[in-house]
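Excluded from the complex is one protein chain; the other protein chains are retained at their positions.
Note that the chains are named A and B in the order they appear, and that numbering of residues resets to 1 at the start of each chain.
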Amino acid sequence: MSRHVDYLYFFLTANLIFFTGLVAVLVVFFAIRYRRAKNPKSEPIHGSMILEITWTIIPLGISLIMFFFGAIVYFHFNRPPANAMEIYGTGKQWMWKFQHIEGAREINQLHVPVDRDVRVVLTSQDVIHDFAVPAFRLKGDVVPGRYVSVWFRATKTGNYRLFCDQYCGTLHSGMVGEVIVMDPAEYQDWVSSRGEGSLGQQGEKIFQQLGCNTCHRNDSLARGPNLAGLSGNPVKLKDGSLIIADEGYIRESIVNPAAKIVAGFDNIMPTFQGQINEDDMIALVYYIKSLHNQQPGGPVKTSPNSTEVPGANPPVKLQ
Amino acid sequence: MATPTVTNELPREHYLNSEFGIKSWLLTKDHKRIGILYLLSITFFFFIGGFFATLIRIHLLTPEGALVTADNYNKLFTMHGIMMVFFFLVPSVPAVLGNFVLPLMLGAKDVAFPKLNLMSWYILIIGGAITLWALVSGGVDTGWTFYTPFSTTFSNTHVITAAMGIFIAGFSSILTGLNFIVTIHRMRAPGLTWFRLPLFVWAIYATSLIQVLATPVIAITMVLVGLERGFHIGIFDPRYGGDPVLFQHMFWFYSHPAVYIMILPGMGIISELISTFSRKPVFGYKFVAFSSLAIAVFGFIVWAHHLFVAGISVYSAMIFSFLSFLVAIPSAIKTFNWAATMYKGSISYRTPMLYAFGFLGLFAIGGLTGLFLATLGLDVHLHDTYFIIAHFHYIMVGGMVMAYLGGIHYWWPKITGRMYPEGWAKLSAMIVFVGFNLTFFPQFILGYLGMPRRYAAYPPEWQVLHVLSTAGASILAIGYLLPMIYLLYSLRFGEVAGDNPWGATSLEWQTTSPPPLHNFEVTPIVTEEVYDYSKEREAAFV
Partner (left out) sequence: MSDRTVVIHEAPEHAAHHPMLQHHFDNMEQQKDAASLGMWVFLITEIMFFGGMFAAYLVYRYWFYDAFVWGSSSLDIKLGATNTVVLICSSLTMALAVHAAQLGMRKMLMFFLVLTLGLGFVFLGIKAIEYHDKYVEHHIPGHGFNFEAVTSADGSRHEVDQGHAQIFFSLYFAMTGMHAIHMIVGAGLLSTLLYMAWKGKFSATYYTPVENIGLYWHFVDIVWIFLFPLLYLINRVH
């Protein structure tokens, strides 16, 4: 995809050279040909509708072509493939922290396998940062209070510079790192050698520590919606609207539960704003996303399509 | 008369010798004197902003940063931006040249509200003083864009002071725009219909519309930033549910039209220069006039192209991208019309025309590189890199400052009654052109390679490009210092200019240089189109 960005760049550069050259050549030519020494009398020409139309329509046409192809590339940037592998990250003054699902954590470095679609889900702990990898022709602002994601598919192994591209304070210029693209086998070795407990396991611990399971459960004591099978599916809200449950919805429901009440439930969930930092939030959100056809509190499945769970009840239907 | 006149003496009585003493300047209601007050002030602000730019470029000579700490670097680029945008670029042409020339071009005795005009100058000075106070008492390090929540919650610098200075200075811009709108509508000389107006007036009118409509929005945005920072009220702070991106929308709703406030008057000057120094009417007068208005209107609906990677929806981004391409079209139309004006003209290479040539080329590059940024897929790569810096400096410095210098040289004889030294002036223009390109062209390349903005240190392989850029900056500085010297010199020793040294046709040249206190001995009545050289014999100067 970065190839396409370069095609756009060359097209626009050619356009730039052509039109600047045209204007420059005309100006220089007229300046010399009609210089006062050789041409003391000017000819009062007021305009030409044909010329005006021509030099309006042609730039408009070229602009529309640029717009169209630019929009296609941008659309592509914003539609990560459904089966992309996910890595979570936080930007904070003045470093990048990444969390692999298998549990590996790293600072200012991001190891990824080559030839895989990778989606990086990011948030900021403090101010707005920007995750930028020029080699991938990619960037996205990382905003506090919400999740953003960028995705890419590295086609060549190697080390690529990572910059923070939104001014964020004193060490903005120090917030640099590398994306390290490895062969798939090497990546597997790397990521499994860093085990500290998978992201899902960390999230499960937090789920229990914060007492989420007192209300979000699968029995008659439940006062909140059951979260099994939530992720990626539509949720019916109290006002009748439908919303797809993605990580942004999950995070929002934790810090601002009153914003969207699920149909059939009351607005009684307390907010956890300020009680959980962004690193832990990522683990918790990931854990909730991974709940499928199983009781909360049971063994975590990291593979989205697995249905094999010992002792699970069918999930309660959200009303 | 549209042939140049040559006299040996200044007129006996004019606006400069009608009264003497500091009070006659500080309490003047004369738009010409107010224009000169603005000239002195914004030149001062320009050199402060330029000083910061010099420090930045010296610092960037080495990859680790040669000169200042990271914190101080952040303050340098912030203050450079604030001084240049709010205290130089926005006021420069309207407040200096607009104030001086507009009533003359309209055949009026003054602007509609002379006392308000003086108050506008004082407001700018107060705003500038407060902002400079923020500077000397420790600086501001948020970037001129003040993005939240950094500016409201995390920065440890004098944000509120700077925001207040900008808030106040904004009113100078609003009141100047208001004054000009009423002046143009209500004080034109008899016979001066809208389509007989010089294109500089159309440009100033379009600018004034933007000033009046857009500036209040930055005012209220700065108020909210100040309140948030002072009282922690949570409008932009995500910890309270506030939205940092809302700030960006409000900020850019003004700041994008603001860039058109900065460039439109420059374009107006170029229309005058090319017409006068080709001795021809501007090609496509109505198209150029309406293009100014079109730029003003479209300029209001493209602001979110600054937010393409900030998290707006894809559909929203597509709309703003499309509109951003549309806003470029009137500028293209103007550029072609200017070039066409030279066709079969009688072209002089005097200094103002050299600045106009420079403008045409550099504005073309600056404008066309804007298309790169309107193109969504490309903007993702180029956003917040040196490419953006190069793009806007090509328009603002390569375009606007060159137009401003061209205008200063063009109207210098009218303002002072004396000619500047042509040789030195031509040399300076060429030094500026070379220095400018050397400074900013490498930055396009740096940006494409990925060098981020606002970085105090950078990867070593990019050092060559930075050294080239700094070398260019030192040349550019010389190009800007020379006019300071020779223009001052000309005040005393310059050749007496006469009423109309350029043989131009607009009304300001039909009165003495310098003009009398009330501009015209008798009110002119206009009977013909503005750029009419047709009845002329050959021009007497080259």
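In this text, a residue touches a chain if its C-beta (ideal position, glycine included) is under 8 Å from a C-beta of that chain, and two chains touch if they have at least 3 such contacts.
Values in this document were obtained by computation on a predicted structure and should not be read as measured data.
Note that of B:10, B:39, B:97 or B:181, the residue touching the chain absent from this view is B:181.
One of B:11, B:63, B:114 or B:516 touches the chain omitted from the figure, and that residue is B:114. Touching residues on subunit B toward the chain that is not drawn are 1-2, 108-114, 174, 178-179, 181-183, 185-187, 212-217, 219-221, 223-224, 227, 231-235, 239-243, 246, 250, 253, 505, 507, 510, 518, 522-529, 532, 535.
Listed here are the subunit A residues that touch the chain not shown: 256, 258-259, 267-268, 270-271, 273.
Quick note on the criterion: only the chains that are shown with their structure count from here on.
Taking each chain's centre as the mean of its C-alpha atoms, subunit A lies 37 Å from subunit B.
Of all residues in subunit B, those touching subunit A in their complex are 65, 70-71, 74, 141-143, 147, 149-150, 153-155, 238-239, 241, 243-245, 278-281, 283-287, 308-311, 314, 317-318, 321-322, 325-326, 328-329, 332-333, 335-337, 339-340, 342-349, 357, 360-361, 364-365, 368-369, 371-372, 374-381, 383-385, 448-450, 452-459, 532-534, 538-539, 542. The part of subunit A that touches subunit B in the complex is made up of residues 2, 4-5, 8-9, 12, 15-16, 19-20, 23-24, 26-27, 30-31, 34-37, 39-48, 51-52, 55-56, 59-60, 63-64, 66-67, 69-78, 93, 126-128, 130, 132, 134-135, 137-141, 143-146, 148, 161, 163-174, 256, 273-274.
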